[in-house]
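Structure first, then comments.
For this view, one protein chain was removed and the others were kept in their places.
Our next item is chain A:
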Amino acid sequence: MKEFVCHEEDLQPGQMMHATFGKHDIVVCRASDGHYYAFLDRCIHQGAPLSKGKLCGAPQPTDEVGDYDFQQEGDILRCPWHGREFDVKNNGCMLADERMKLRNFKVEVENGEVAVTK
């Protein structure tokens, strides 16, 4: 199954949007490097619509208490409710527990169109 969900220029790096893919609500993210990623638009915790959250960055793990090193701007999808952080470039894994991940879809760009496949 393959569907075109948006135009390439609909999203700038660091932006995301809701789309539909078959019967699914999905969130399409364009990460900081310009690549596209797509996930089910439903948080794995309590089902919040992820496209209403933020595509942002995150403080990096550190050994130093009080050290805030904010990186990955545009690559971290934060849930609109409980704020859980998911790394869009790492299969949608949750930062606090990598065993938890969003359901993702394959994305290709063809002639300026963003296509999602399953």
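Here, a contact is a pair of C-beta atoms (placed from the backbone, for glycine too) under 8 Å apart; a residue touches a chain by one contact, two chains touch by 3 or more; residues count from 1.
Going forward, contacts and distances are computed from a predicted model.
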item: Chain not displayed: protein name in its UniProt record ("Putative TIM-barrel fold metal-dependent hydrolase", "DNA-binding response regulator", "Menaquinol oxidoreductase" or "Monosaccharide ABC transporter membrane protein, CUT2 family"); value: "Putative TIM-barrel fold metal-dependent hydrolase"
item: Residue in contact with the excluded chain [from A:26, A:79, A:93 or A:107]; value: A:79
item: Residues belonging to chain A that touch the chain removed from view; value: 45-49, 52-54, 78-83
